[in-house]
Structure formats: structure tokens, C-alpha cells
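The complex appears here minus one protein chain, its other protein chains still in place.
Entry: subunit A
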Amino acid sequence: MLFDRLGSAPRLSDHAATDAAGPAVPDLSRRRFLLAAAAIGGGLAVGFRAAPAEAAATAAPAAAATNPFAAYLRIAPDNTVTVLSAHMDMGQGIYHGTATLVAEELGAAWEQMRAEGGWGNPKLYGNLAWGGTMQGTGGSSGTFSSFDRYRQAGAAARMMLVAAAAKAWSVPAAEIKVDKGVVSHASGRKASFGDLAAAAAAMPVPADVTLKASDAWTLIGNETLPRIDSREKSTGRQTFTIDVKLPGLLTAVMIHPPVFGAKVKSFDAAKAKAIKGVVDVVAIHRGVAVVADTMWSALKGREAVTVVWDETGAETRSTAEIMASYRELAAKPGATVAENRGDVDGAFAGAAKVIEARYEFPYLAHAALEPLNAVARRNADGTIEIWGGHQMPDLYQMIAAKVADTTPDKIVLHVMKTGGGFGRRAVFDADVVAEAVAVGRAIGWKAPVKVQWTREDDMRGGRYRPAYVHALKAGLDKDGRIVAWSNRIVGQSIMKGTAFEAMVTNGVDPTSVEGSAHLPYAMPNRRVELTTTDVGVPVLWWRAVGSTHTAYAVETFLDELAAAAGRDPVEFRLDMLQGSPRHAAVLKMAAEKAGWGAPLPAGRFRGVAVAESFGTVVAQVAELTVGKAGAIKVERVVCAVDCGTAVNPDMIRAQIEGGIGFGLGAILKSKLTLDKGRVVEGNFDGYEVLRIEDMPKVEVHILASNAKPTGVGEPGVPPIGPAVANAYAKATGKRIRALPFAQSLNT
């Protein structure tokens, strides 16, 4: 098969460190992609092949393509164009974005576009924001990584369709037009993509492609392009992992350790096995699984199992105790230094006024609405298929292979859309995916099995936004300018001890300090210190990662300093942003659109914040009222975004609206607490999140830009907390320094 050209191509030679969030990202995206094509299923598939120079690099066996049938796009005889997205879709809309990029250059009609998840080919789908050697979705990098790659694939496919038409019609290729899915010639000849796909697959693959100039775009930047999956998602037809149907499919629920780090000592399943519908009860590496015909039988079976746990070495502290230790650590110099500029101590000594504040941030659960799950099946040929939200697919293939005692090439992934994610499905140990494989193996692969967590399993299953304490201190001169700045951060590392360990430099995990170190503000003397703690609670990236706490601490503290200096918070910031034009521009835009400075109705107050995360800069102005009983109502949020080229303006608005709601719920209500190591909150009664009555009106303004696109999935989150807290301080004079608000207001 022609497609073998793709499957056997060696991987890229870019050996840049896997780089999830750091600033020194090599810009591989400008590389010219060499494309390969194949006839597949009677149609055309276009993918990538390595350049000759890169072919010299030797491929690590684990990184070899294990899914040789994948590509960037396929054109089928039925005239559908299916884009295989390098990134999974958890609601952020990357399938829509990737389809937009392909359709733009291909000249497709929007209605013929489809999208699904690609996997198993690091060289094809490697995340270019992470160095290009590993597949994965995260760090709001999908559009950045896909922008050139998918446009080039679309352009190459168009050229091959044109070449096929030119040959069939015996006319020069230059005379052929492609528009809205129709290939045509002035002679009156016309063909669809589906008609030409098979012949196009036999055409030479273009060695180089020229992309459209931005002023010729009709889909990129189009305000009215309907979202590719709105219909499925408004009719109940969109399927998720929980909906996978297979003949004989069994459902398993897990019994996880009651404290993090405990292990199964023994279990008694005699009573459970007597319950109708229960098929088996098995111990695996992560606990005990109850396997049954339906979820209900599995849940009833679980009630009847007793497990004895070995809690040796488990984390048994309470959050109160952990936070108390963090406060003590924050009072001392940090164990490591993330940034140190100028003469901080000298500047403090000479300051006219010194202000200090300590901030506390709780553990947070992702609490995506689809509780974690995965489905595994072994086929007669020894391949194992796994359906799931595969956010780091090549890593999951390796882990699944180990668990199943096979090789990664035997692992076939089905990348499902997920009911939310917020970072929770990008896990170093492939948690629920590994569980599904382990349970399948433990029952002798006698049937396909779905491991389905309940809400309580999901809430208590670990992998939280780490808890942090920040100690901030600033010195002002007699004119109210910041002359010294110190920020001490105490909390767990997300990357330490994981596949991302290489990112931890000099003991500093960049995700612990992003948004604190290297601030855009002109401050000549500044120091950011980090003490990484050793706590047995598993932690993970949570939508916007470090900036979920750093931006809150920095931007509310700046507001306090502005007040102490008697300055307007917008002007105070703008004075320090003269060397950061993007930040200054979004701040000005948000302030102007919000009517900053104009009088508000009685009882309404404004606050502002600006934050950069993942290369996107966002400023927000929040307006709130405080009720008689002290209840906060955020009425309106005006937001300005600079995310480079706006590929899908309405998706950008949607993500920023959603980010605001996600962040607002967290700062107002959410916290995850431990009592002697046991997670207290189990469901949405204890762990509260935003409901519709707390959602403000949101206006999103996108700065015009021709720069390469950056992400929007996460950057809407960081500014909302501090913008609301600053408005609250304006309303009441009170500074909320321990989150969530609900906790601070009740104590």
C-alpha cells in the first residue's frame, strides 16, 4: 500500500526537550512540512513525510508510528473530507479549528468537513509547542501547533485534486478553479472532491505549497462559520466514552484506596459475587474492580465488597495541617529561586513604604461532567482497542502495552470527544486507561470492559490543582512607584517525578511559578522564590495551571499597591507596561470597552486584572454588586484578548466566556479538603461549582492581529479571580486573600 511510505518514515530529528509550558519553545512551526499521500479506501489521504536531512536521525522504537493508516486528512469517494486532528477535543473546539484550517486551503465546502482524533504517529501529530516529538493536547497549544501543518496539508490535497482534474480534462492545471468543494474549468467541466479523490491519490505529492495570503481567507476569521459539532451536541447524538456500545460490553467500577498511597491488602467479594449481574471482582494495581453487566449492578456489587487496605506510607495529613506547614515555609526564604533581578534587599531597605500580604489557595478538582472512563477490548489478532479521552496518546499506548504485557504497536486507540477535561485527562500514569486494560486482562479478556468512575470516584481520585501559599512583599518609593518586589511560593510540583521532569530546572517547576516570575511589569528589583513541598496528594495541571494562583496573587496585590500609592489601578499598571505593548493594548481595550472611569449605578463596583498565559494576553474588567447578606453578584465582565490571528472568532469568545465561568466558580466556591488524608468532598453538594445564576454577562473583544495564533482554552481563566477580588475590595474595603471567597467570608 502506498501509505507505507508514511508509516515507515522516520521521526523528526527535533530533540528539543519536551516543553509543556516554558517560555523557550522552539518555533518548529515555521518548518516547511513535506507531505506524503496515499490511496486509501478509494480516496485520497494526505500526511507528512520526513525531510531527507531529518531521515538520518534514528528513531527510538517506542516513537515509531504505530498507526500507519493515519494522516492529516482523508477525502472519501462519498465527498466527505475528514480531518484527523493531532489534538483531542474536550469541548475547546480544536476539531472545528483544524477543519477550518484544512477547508480554507483545500477550498472545501464547510458542510463536507468532518473531524476525528489522530493518534499513534508522533512524527505526524507531535505537538510543535512541545518540541514536536510527543503527541498531546494541553497548554492551549492546539491551534498554534496546527496552524501551518494543517493548512499545508489542505493546500497539497487541493493541488493533487487539481492535477487529477487537469489530467482527466486535458487542460492546464493553472486554469482550474477550486471553490466550495467544486473543482471546475471554464470549459464547463466540474467535479466534486469525491469524484477526483482516487485519481488524485496517484498524482505526485507537491514538494512545496504556497499558502493563501491572509486577505484571501474566507473561513479563517469567519464570524459566522457554524461550529462543526453543534448539531450532534444539541440532539444527544454526540457519543462520548461513556456511550461506547460493543457486543457483550461489561461495566466495571473501581474501589480506590481511601487515602492516597494505600494498597490493597485483602478483599472479600463473596457477597458481591452473589448479586445479580455481577460478573467478577478483581484486584488490579490501582485497587479492586467490580465487573458487571450494567453500571447499576456494578454499583450494587461494590457496596458488598469489603477491602482491607495497607496504609503504610500513605498521606494521612489534613489540609489544615498541610496549609499550616505551607504558611511556616512561606515565612522563610525559598528553597529555590525562579527569578532574581537587581538589588531586591537594598531596594527594600530604601523603600518609603513596605506592604506585605499572604495568599492561600486550596486544592481544586477538575470535576469535568463526564466522570473518568475508558473502554478496552482485546481482539482475536492480539490487538487491544481502547476508547477514551486520550490526551497524551503515545504515552498511553506505551503504558497500555506495559499493563497488557504486549507491544505499543498492538494498542489501537479510539480518541473520543470528552465531556470536559480541564487537564484531567492528561495524566502521566494514564490512570483510567490503564485501569481499563488491567481489568480486561484480569478477567482474561473474556469481554470488552468499560471502567466508569462515579462522581465520587472522580472527586476523590486525586490529580488536583495543587494547594499553594504565596507571600508577597513590595516596596514603594515616595512617589508610589514599586521599587522592590518579592514573591515566595510554596506548594507541590506537578512535573517532578513524571515524564515531564526534564522541564524542572534548578529545582524550579515552571508550572509553579508561571505568572509570577518574569512579569511583564517594569520592576527593576524583583525576586521570585519557590519551595516545592513533598505531599502525597497527586496533583495535575488544572485549566490555566500556575496562572490560576499566581495571577490572583500578583494582580490583587498590585491593586493593593495602587491603592496605597493613591493611583488608578489601570494607570498604575500602564505605567509599568511600557515595555510590554501587548499587555498594555489589551488593558487599554478592556478599560475602554468597560467604560473604566465612568460612573456606575449605585452599589456597583469595578475591578481590573491582566494576565498572560500560554502566549495569550487577556485583560478583564469585572463589575459586581454586594447584597445585604454579603452575597457577591458578578454582573458583567468585559474582556479583551490578544491571541494573535483569530482563526475562529466565535470559538475564541466561547472559550473566554467558559474560562471566565470556570475561574469564577472556583474563586467563589470551590475547595477540596482532606481530613486525615481522606477527601471530604464527594459530589457537587460539597464541592460547589458555578451555576447559571452566578454567571455574569460577558463581552469578549478580540484584538486585531496578524501574528501566529496562540491558545484560548485556558487564558480566559486567570484574570477573572483578581478582577472580581479587586472589585470586591473597592466595594467593601476587604481584601480576600484565602480562596475560595465563600470560606473567607464565613470566617
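Heads up, the rule we're going with is that contacts are C-beta pairs under 8 Å (C-beta built on N, C-alpha and C of every residue); 3 or more make two chains touch, one makes a residue touch a chain; residues count from 1.
Assume contacts and distances are computed from a predicted model.
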Which of "Sulfurtransferase TusD", "Urea ABC transporter permease subunit UrtB", "Isoquinoline 1-oxidoreductase" or "TonB-dependent Receptor Plug Domain" matches, in UniProt, the chain that is not displayed: "Isoquinoline 1-oxidoreductase"
Touching residue (missing chain; options A:189, A:233, A:265 or A:327): A:233
Omitted-chain contact residue, chosen from A:145, A:251 or A:710: A:251
Listed residues A:43, A:93 or A:257, member touching the removed chain: A:93
Candidates A:305, A:447 or A:690 - the one touching the absent chain: A:690
Hidden partner interface residues of subunit A, rising order: 90-93, 226-227, 229-240, 242-243, 245, 251, 293-296, 367-371, 417-422, 452, 454-455, 650, 654-655, 657-662, 664-665, 683-685, 689-693, 695-698
